[in-house]
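What follows is part of the complex, with its chains left where they were.
Letters A and B mark the chains in the order given here, with residues in each chain numbered from 1 onward.
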C-alpha cells in the first residue's frame, strides 16, 4: 500500500469511475433487477462490486431515481415521493381480491408453506383460482415439496414480489420480527403461547348466583389469573 | 402540479373493507362459496369479527360468549333457510362441543386437552389470522412498483447471459400440462344431486371435527344438530357411523361407548388423522 504512487492511485480511481458508469448503464437498460453476479461479469476484474454499488447507491440517494437492492440484485426505481407525478401515465393495476391478498400475505410470512397450512391459518379452503392467480402474477411460486407423507408442494414468494413491494429481502416484510417473536408465524400453537386460564367467566354463572363486580373480584383476589383445581 | 395529489391517500391506513374494492371479480374466481355470509371469508373470519366486537385484546375475549354468538348467528341464518357452506356448520358443531366442555368441570378420568386448552388454540388461531390480515394491509400500503415507484420505461436489450435463449416459467409449464390433459379428458361429467350424505362427505367431516379436538369427544349430537336439517339426520348419522368404522379400521380413529345408546366418544387414532387434499364439500348440506 505504501508504494502506491499518485499515478496508480489516479489510475485506480479511473477504473472505479468507469466501473460505476458500466454498472449504471446496465441498470438503466433493464427494467428487472440485475443480479450482482451479472454485474460483476461486466465490470473490470480488479474492481470490487461492493464498492461500485456502494458508490452508485450513494450517488443516487437523493435523486429522482434511486438504486435499490432486491435480494442479490439491483434495480433503478423512481423515488417513492415522486410517484404522484408519474402515476397518471401508469396503466391501472388489477386489484387483488381480499382472499387473494390474504393468501399472498400468508405465503409471504409463513413460507415455505403448504396449501393445507395456508388453509389452517385462514380457516377456510383456498378457492380454486386464487393460488392460480397468484402463481400467474409471478409473485408466488412453487418452491418444492415438504418431506412429509403425501409430499405436499410448498409455496413461497418470488423476487418479483419483493421488487413490487419494495423489499430488499424477506426479513424486511413489515412486522416480521414482532410476529415471529409473538409466535404468530408458527403453524402450531407454540408451547410458550400463554394458555389463558379464565378466572371465573361471567358466562359461567349458575341460576343461583349473582354476578360479581370487579370490586368483588379484587377483594377475593380473583383478578389475578390462577389455576383452579377441582 | 396542483392537481392529482394522491400521495396522501396512499399514506394513510386504509381499512380492510375499503381495500378489496373489487369484490365483483371475486364472484367469478370463487364460484364455490355457497353462501357469502355477509361477506365473511369462512368461519374463522366470522369468529374474528365477533371477537373483535367483544374486546380489543383477543386474549381477553370470553370464548364461551364467542361460541354462543357464533352459534346464535348460524342459527339465525339457518332459520332464514339460507344454505350455508359446510365449513360454517363444522365450526358451529365444534364450538357447541367446546362450550359444553368449558361449562362442565373437567372429569377426573378425562384424558387429553381440556376445554381451556382448546379455547387457547382457538384464540391463537384468531390472533394469527388477525396478524395476517394486518400484515396484508401493511403490505398493500407500501410504495408499490407500477403505482408509486416506477421502473425504466424504455429498457434496452443487454448483452447479458447469452446462454439462455429460451424462456418459460414453471407456472407456464404446469399450466400447459394441465390445460392439455384436461382438454383430452372426457369433459362432461355428470354430478348427481345428492339427497343423502355420502360416506366420503361424512368421513371428511369427521376427520375435520375430531382433528380439531384431538381428544375424546362426543360429537354425534353436535354433528346431527348442526350439520343437517331434520330430514337428513338419519342419513348423517348412518353415514358418519359407517365412516367412523372405516376410519377405525385404518387406525385413524378410536371410539368409546359406555353403554347402549350412550354417547359415542371419538378421538384421533395412532395414525395421523390427515385431511387429504379434499374434494369440495360445498353443496352437500342442503
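Note that in this section a residue touches a chain if its C-beta (ideal position, glycine included) is under 8 Å from a C-beta of that chain, and two chains touch if they have at least 3 such contacts.
Just so it is clear, the structure is predicted and the values come from calculations on it, not from any experiment.
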Assembly formula [one copy per chain kind displayed, counts for the whole file]: A x2, B x1
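The rule is simple: only the chains that are shown with their structure count from here on.
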CA centroid of chain A to CA centroid of chain B, Å: 25
In the complex with chain B, residue positions of chain A that touch it: 26, 28-32, 34, 38, 41-42, 75-81, 83-88, 90-91, 93, 95-102, 104-106, 108-109, 115-116, 120-125, 127-130, 133, 135-136, 138, 141-142, 149-150, 152, 163-167, 173-175, 179, 182, 184, 189, 193-198, 201-204, 230
Chain B to chain A touching residues, read off their complex: 1, 4-7, 10, 16, 19-23, 25-26, 29-30, 32-33, 41-45, 47, 59, 62-65, 68, 87, 91, 102-103, 105-106, 116-117, 119-121, 123-125, 127-129, 131-136, 138-140, 142-152, 155-158, 160-161, 169-171, 174-175, 272, 274-277, 280
